[in-house]
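One structure is given below, encoded as C-alpha cells.
As you look at this complex, bear in mind that one protein chain is not there, while each of the others sits in place.
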Amino acid sequence: MEDKILIEAKNLKKYFKVGANAQLHAVDGVSFTIKKGQTLGVVGESGCGKSTLGRVLLRLYDVTDGQILYDGVDITKMDSKEIRPIRARMQMIFQDPSGSLDPRKSVKELIGEPLKIYKVCKNQEEYDRRIAEIMKTVGLSERYTESFSHELDGGRRQRIGIGRALAMDPEFIVCDEPVSALDVSIQAQILNLLMDLQKEKGLTYIFITHDLSVVKHISHEIMVMYLGQCVEYAKTKDLFANPLHPYTQGLLDAVPIPSLKAKKLSTQIMRGELTSPVDPAPGCRFAARCPYATDACRGKDIPLKEVEPGHFVSCTRF
Amino acid sequence: MENTKKKGLLDRLKSSRVLRVMFGRKIIVVCAVLILVMVLVAIFAPVIAPYDPNKDDLYNVLKGCSAEHWLGTDSNGRDVLSRIIYGARVSFTVGLVAVLISSVIGMALGLISGVAGGVVDSVIMRIMDAMMAVPMLILALFLGAILGQGLFNVCLAIGISMVPQYARITRGQVLSVRNADYVTAGTLCGASRVRNTLVHVFPNCLSANIVTMTASLGGAILAEANLSFLGMGISPPTASWGAMVSGGYKYLSNQPVIAIAPGIAIMIVVLCFNMCGDALRDALDPKLRGTLGNGSKKRRKATKGV
C-alpha cells in the first residue's frame, strides 16, 4: 500500500505554437512516477517548462503527446466532464498568492468555492463548520473569515491558497513555487505547514521551484529540468550526494551559501544563458553551455540512463 | 488589519479607499454635489418649476430676464427657466438609459468575444471596429433617422452607437483576467466555463467599465443635445436642452440668454460627469495606488542636519 503509484507520466510532451511554423517545446518527453504520500521536486531555471509540466498534469493544458496515468486511469484524453470527478482529487497551490485569489471574494467564499461547486455540504451549518475546520488546519485565525485577501499579508494569503486547495480533501497537489514570493521567515512557516499536512493526510506533492535548498528540504525525489527535458532524476539524497549531470553540478555550485566558510561561488561553468526552446535542434540542449560538450552530444537526443539504482541522468559521459 | 470582523455595507463604504481618494479632491466634491442637485431638480421639476414649461404665452414673447421670468421667455413665450428644469429630466433619462443600453449590450458582447475567442471573437470585434470607424454622432443620427423621433428611440440610437467602446474595454479586460491564476484556481475547483466567467472574470472587468459609464453619461447627454439641436431628437414641444439651444440661437443677437442658458446647463452637467469619471478612473487604477498622497498639501523636510 505504501508504495502505490499515484501519478505516472509517460513521455509527456507539450508544445505551444508560436508564430506560423514554430513550436515552443515547453515540455519535451518527460517521464516520471510519484508514489502516494511522496513529494517529487522539480527544479530548473525560468523557462525550463516546470510550471507548464505542473499545469499539464492537472490537464489545464491539453497534452501534445504522451500519457498521464492518475491512480492507474489514463486521464490524457478525458474531456472536461469526465475529468471533473478526478479534478476534485487533485489541486494546485500557486506562486503568487495574491494573483490566485479573486480580489473580490472574502476568505470564506474563497475557501468555500469548491465546496459549493461540488455541493459537498448539506446545509449552511455544515458549510460553516467545514470552513472553520479548514482555516484551523492551515493556521488561519477565525477572525479573518470575512476578510478580503488583499487585507492580509503574503504569508496569510498563501495559507488561504493552501486552505482552498485542501477544501476537497485532495490526494495530489501541484505546488507551483509556493514559497518563492514569500520572505524567508514566512517561507519556513509555509514549508513546515506543507510538510505537516503531508504527514497528517498522506498527501502527494509535485513541488516546482527554482530554489535548490527548498526542494532538497521537502522532496523525496528530485527531477532536474533543462529546456523542457529531464536531465537528471534521482532520490534527493543521491542527487545531492552525487550530482552527475554537469547542469545539476552547475546549479549546485551557483547557490550562494550563507556561510563564510563555504567555497566561493564558482563561475567557471555555466558561462552562457538558456538557449531558445523554440524548435530546438536534436541533441543535448545543455551542450552550448557545457564545459564537457563533445560532438557526441550533438545531433541526436540523449536518453536517460540509469547510472545507479534509481538515479537517472541524460549525459554522454555516463 | 486586526479588526477585520464582519462589517456592514455602510462601514465598508466609509472606509472605502476609492471614495476617499476620489473625494479627497475638493473640485470632485463640488462636481458630485452639482450632479446631485441637478438630479434632484429633475426629479422634483413639477414642484420647483415656476411655470408650465409647455404653456405658450404669446403676450410675453422673447422677454428678457425679469422678476417673473428669471431667464426670460422664448419665441413662444414659454418660461426658459422652467424649460431648463424640465429639460434636465430628458437629459438625465437619455443619459442613464443610453448608458444602460450600451453597457449591457457592450459588456455582453465583450465578454462573449473575450471568452469564446476564435471566429466569434473576430466577427464581433470586426463589427465593432466598423461601428467605431463611423463617428458616434453620425451613427446616432443614422440610427435616429431609421428609428424615428421619441425619447426611447433617441436613447436606443445613442446607446447603440456607444456599444463598441464597452465591447472593446470589456474584451481587453477579459483577455487580461482570464489567464489570471484565480481563474485557473476556479477551474481546478471544478467550476464550469460559464460559472468561471460569471463569478471570476466578469466582476473583475467591471471597474474599468464603471469609469467608462460615468464618463459616457456626459457624452450621452451631449449627444442627445446634439441630436435635438439638429432636429433629430426629442419631438417638440417637450423641453430638451439641445432643442432649446437650437430654437434659441436665432435670437442670439437680441435675446442671447435663451440659447446660452441651456448651453451652460449642458456644459456644467457634461463637465461634472467627465470630472467624476476621471477621478474615479484615477482612484480605481491600482497602478496609481499609493502614489496619490493623502491629499494634504504639507511638504515636510528634515530639520537641519545634526
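List of remarks:
The letters A and B name the chains in turn, as written, and every chain counts its residues from 1.
The rule is short, and it goes like this: a residue touches a chain if its C-beta (ideal position, glycine included) is under 8 Å from a C-beta of that chain, and two chains touch if they have at least 3 such contacts.
To be clear about the criterion, contacts and distances are computed from a predicted model.
The UniProt record for the undisplayed chain lists the protein name "Dipeptide/oligopeptide/nickel ABC transporter ATP-binding protein", from the options "Iron-sulfur cluster assembly ATPase protein SufC", "Succinate dehydrogenase flavoprotein subunit", "Dipeptide/oligopeptide/nickel ABC transporter ATP-binding protein" or "Sodium/proline symporter".
Among A:I160, A:I173, A:V214 or A:C230, only A:V214 touches the chain left out of the display. Annotation: of A:V73, A:I257 or A:A281, A:I257 touches the absent chain (contact as defined above).
On the side of subunit A, touch with the chain left out of the figure occurs at residues 45-46, 153-156, 183-189, 191-192, 195, 210, 212-214, 216-218, 240, 250-262, 264-267, 270-271, 273-274.
In this section, only the chains that are shown with their structure count from here on.
Rounded to whole angstrom units, the spacing between the C-alpha centres of subunit A and subunit B is 48.
Across the complex, subunit A is touched by residues 1-2, 4-7, 180-182, 184-193, 195, 199-200, 203-204 of subunit B. Residues 55, 58, 60, 80, 84, 87-88, 90-92, 94-96, 99-104, 113-114, 117-118, 143-144, 146-147, 151-152, 161, 164-165, 167-168 of subunit A are the ones touching subunit B in the complex.
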